[in-house]
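Presented below is the structure to which this report refers.
One chain of protein is taken out of this complex; the other chains stay put.
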Amino acid sequence: MLRGVGERPLAATGATILLLWACIALAAPWIAPYDPLALDFSGAINHAPSAKHWLGTDSLGRDLLSRIIFGARTLFAVVPLAVGSAFVVGIALGAIAAYSGGLIDQVVSRASDVMLAFPALIIYVILLTSLGPSLINIVIAVTLAYAPGVGRLARGQVLAIKELDYVKAAQARGDHPLSIIVFEILPNARGPLVVDLSLRAGYTVILTGTLGFLGLGLPPPTPDWGAMVVENTQLLSSHWHMAVVPCLAIVSVVVACNFLADGLRD
Amino acid sequence: MSTNAAAAVQIEGLTIAYQAAGGSTLAVRGLSLRVERGETFGLVGESGCGKSTAALALLGYLAPGAHRIAGAVRLLGEDILQASPERLRALRGPGVAMVHQDPVGALNPVLTLGEQLLETLRCHRPQEYAGMRAELLQMLGRVALPEPASFLARYPHQASGGQLQRIAIAMALLARPRVLVLDEPTTGLDVTVEAEVAQLVADLARDFDMAVIYISHNLGLIRRVCGRIGVMYAGELVEQGLAATVFGAPAHPYTMALLACLPQIAPGQPPARLATIAGRVPKLDKEPDGCSYAPRCAFVRDQVCVDSGAIVMAPVAAEHAARCARLGMLHQAAPDHSAVAVDRTVGALRLSLQSVWKRYATAGGLLARLGRQGALATPAAAEVSFDVRAGEIVALVGESGSGKSTLARLVAGLEQVTSGQVLVDAVDVGGLRPRQRSDQQLAAVQLVFQNPDRTLNPSHRVGRILARALRRGGRIDERSMRDRVSALLSQVQLPPETATQWPHALSGGQRQRVAIARALAGKPQLVLADEPVSALDVSVQGAIINLLLDVRDNTGAAILFISHDLALVHAIADRVVVLRRGKVMEAGSRAAVFAPPYHPYTRTLLAAAGAAKDVSHVLEPAPPGLPPGGCLHVDKCRQRIGPICWQQTPPEREVAPGHRITCHRATAELMDVP
Partner (left out) sequence: MTGFLAQRLLQYILTLIAGSFAVFVATEFSPGTVSSKILGPYAVQSQVDSLSARLRLDDPLIERYGRWLTTLAGLTDNPMAAKEVGLGLSDPRGTRYVGNLGFSLMLKEPVIDVLADRIGYTILLTVCSIALIVPIAFGIGVWCGLKAGSLLDRVLSTLMAVLTALPEFAFAVGLTLVFVIWLGWLPGTSMMLPGDKWGMVSQLVMPTAVLVVASATYVARIVRASVVETRKRPFVRAAELKGLPPRVVVVQHVLRNALIAPVTVILLQVNWLLTGVVVVESIFAYPGVGSLLLQAALFGDIYLVQALTLMALTVAVGTQFLGDLCYMALDPRIRVA
């Protein structure tokens, strides 16, 4: 499948963009011109882009470029962790339910149906207001919201593969069920799951942006692209770039994820 | 043959190439043939010979990526490949119609059968709208569909494969085509149904005065149905002529080799090894210099056959031509089936099934179960008993739904018996799952499956697949593992380098060999082979069968061979068990089962294979469906006695030592028909 990425311009573009942002996030402390949290009391607030501040400053005097760069860091801290955890839990649940069948399958499927009936944002709203916003809680909320969907996908795949002859051969040999799931079945279920991973990564980026926008994300003053949009929306009429730039940053990452997913799907 | 009158179908020098990622492939090369009205022409070849591409070209269809390089396909003189889209639509249907290979896939799942039949009529014969329904029913009757009216409102998923194929034929005939193309129409159907459909086609060709082109890899069927045949290899016709001539005195080495690979049911012939053709069909990207079959030919002479320029079709006799540079100079050696030493000692009892029953509860959700109190369906296996001894090949014969695969799964432990015993080396494992069986018991029984595409894990290399199987025998270190894998591969005649390859890089035959190697990893005493060669070409089947025979000879293992192919069974089995709907109808030695007295079902199977005469007197019509408590063959039996057949379970009688038949009729009545 990695070979496929090289051959498809779409997927390659997406992967490149993501890689770029990942590098920016990693190198943030060294490449950002200013500390993203540093307030500039010298009165340099709401400045338009200038030589000193390439993207200008926000209403508290913080350099926008630095905040964007560090915002990438926040994103790459939250999103991979959240999506990764959701996938591990989802695949485990789905695969075990599908392979065991019977009561376990029924219970897991019903529980998944209940969770899936909740519109995603509502889960977050409830959890984040009960437990408060923090990295761990966002990861938990995302896992709860995504795992049932991922589990359903994994379950479908495992159910289909389970009937194939090579799995029966392993069963007839007396191999351990976990060994069969991990070594015989899951490697062949990769395709749709990887595509789904890319897509959900994109959604999660949108989600963290939205949560930040709604005030439910990581608490200020953490640089968060979504929160930056809402902070700067009041200034839309005068310094519109300050709200638009974080939007563009989000869009670029999500588009990259979607391109990657589309490229891998075909 | 007048050359002035345009033939119904005339293909002239057709060459079609496919453009793919790795380059272009010539799928059809210089194909030329001619079929008149009222004739049935059989186009024969193995997978990859280009016959499907040719079939689609007859309808003016080229798959995406295919383009015509040269030649024409003329229907009554008009080249269909040049037709404009409107003309194409006018030709398809009344000019030429097609019956596809998979009847289920070729029908729209959300429209009723009646609607789909109707749309053909409405499109091509709109003026007869008023009497359409009557016309439909009449046509369905012509294709011998029982109770045609009930099918009009049904959806495709509510009919069986055989019924759907008849409907597909009816659908094609509704437009009154001048040419009918059938692309492997009976693949996947039961043997008995296959024979009926083939006969139907032959009759219809005559009655409707159509030119029929029948494409198949089933040589036996083609021989019985077609007047003239053409043999395709690597995209070109290598031999053409009257069926009787080509089959009786083949002129091209490929045809000769192909016919030699076909197992025949000849009474008195001892079990023997099968012939094969080594090598693979070439994928050609340009015209070869010389004969395309030369690499695999038994009669090749370099100066004449290789690097000698294109070889043309030359006449051998009247109505018989072949494309061979050495025509007339080939001595066909007497087929050397190395006769097997008949006195093989049959050893200890390896497997014994005793009154095995397997029932499945009906599927359905919670509510369904509550409502119907878990009603039970027809059992998958009903009181099955037979033995298998070391060094013996026992064949389980039956069609779909006979329960033969269920029995294999029961023996392997993938399913558990409802009642009865499965004794492996005298220990009852019928109720034990594989995880509950001892390592010895697991190793003793191994499975080989049918479909080479699904039998190997596509994410593992061959070496890893075999290593995983070997590991069940205990911890083995790296170095020894490599050696053991190489040893296994050589046991199945594959080079050691195969271990580094991925399954998708191997051919079907090679994959089956790996599957057998995987089974051998546990040093089994019983190999369960479930239709191991059904999905393989005839020329490759022999290699796999001979391999199984080698396994038996070298390790003394017993083989339980499951198949629906009676000719194959006749070639290698020592004892035969005939199953119908989960019940043993007849069991005995190979000689006994293939000779009268026959169970009525066995007789039908043999008749379908052309090895026995079928009876056709039926005393009373049977009630619909299968009433419980009667004989499980009663609805299709041609030798019913009367009400006793559907009220009382027939007794199992020993008509001769070691030969059992389960029927109400007396033995004398089951002897041969004059």
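Chains: A and B, in written order; residue numbering restarts at 1 for each.
Just so we're on the same page, a contact is a pair of C-beta atoms (placed from the backbone, for glycine too) under 8 Å apart; a residue touches a chain by one contact, two chains touch by 3 or more.
In this text the structure is predicted, and so the values were computed from the model without any measurement.
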Among B:Ala6, B:Cys123 or B:Ile641, the residue in touch with the chain that has been omitted: B:Cys123
Of A:Gly90, A:Gly151, A:Gly202 or A:Gly217, the residue in touch with the unshown chain: A:Gly202
Residues from chain B at the interface with the omitted partner, ascending: 59, 61, 88-94, 97-98, 100, 102, 105-112, 119-120, 123-124, 155, 157-158, 171, 175, 364-368, 371
Footprint left on chain A by the chain that the document does not show: 110-111, 113-114, 117-122, 125-130, 202, 206, 209-210, 213-216, 226, 229-230, 233, 236-237, 240, 243-244, 247, 250-251, 254-255, 257-259, 262
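Everything that follows uses one rule, which is that only the chains that are shown with their structure count from here on.
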Separation of chain A from chain B, taking each centre as the mean of its C-alpha atoms, in whole Å: 50
Complex interface listing, chain B residues touching chain A: 409, 412-414, 434-435, 437, 439, 442, 445-447, 449-451, 454-460, 465, 468-469, 472, 515, 518, 522
Chain B-touching residues of chain A, taken from the complex the two chains share: 164-166, 168-177, 183-184, 187-188, 190
